[in-house]
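Below is a structure I'd like to ask you about.
With one protein chain held back, the other chains of the complex are shown just where they sit.
So, chain A:
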Amino acid sequence: MASSGADTPWTDPDEGDRRVPDVGDEYDMPADVDAAFRTVRRVAVGHFVVFLGVVVAVPILTLTVDWWSEGRLIGGMTPSFVMAAVGLYVFFFLIAAGAATLSNAVEDRMLGSPEQEPPDRDGAEP
């Protein structure tokens, strides 16, 4: 777990040797960051594959499945029209919300030590 307090605090490479103001002794250990990076990357790639699959599937279905372009789903709208006009936006929002929630949870669990957080921690952003 990060922030054991035994190692050198994080420094800003662009500030030379000057140490970044250290409010609350927050810093990350390289091994923890690497593990979190790999996990978040897995989350990102996984969600991107699903995103790409759905986006590419729409034109492919258009070329291969007659019902997709000719059938009726809502009133006179074809499945293809419903998906392009509304469905994809809902999908984009849901996949984004899911990926963001999961990535935030991964980082919260893998970086920073919960025992150092104040007792009234509510996860709110500044």
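Here is the rule we go by: a contact is a pair of C-beta atoms (placed from the backbone, for glycine too) under 8 Å apart; a residue touches a chain by one contact, two chains touch by 3 or more; residues count from 1.
Methods note: contacts and distances are computed from a predicted model.
One chain of this complex is left out of the view, and of "MoxR-like ATPase", "RNA polymerase sigma-70 factor (ECF subfamily)", "Cytochrome c" or "Cation/acetate symporter", the protein name its UniProt record gives is "Cation/acetate symporter". Counting over the whole complex, chain A has residues 2-3, 10-14, 20, 22-24, 26-28, 30, 33-34, 36-37, 40-41, 44, 47-48, 51, 55-56, 58-59, 62-63, 69-70, 72, 74-78, 80-81, 84-86, 88-90, 92-93, 95-97, 99-100, 103-104, 107, 111-112, 118, 125-126 touching the chain that is not drawn.
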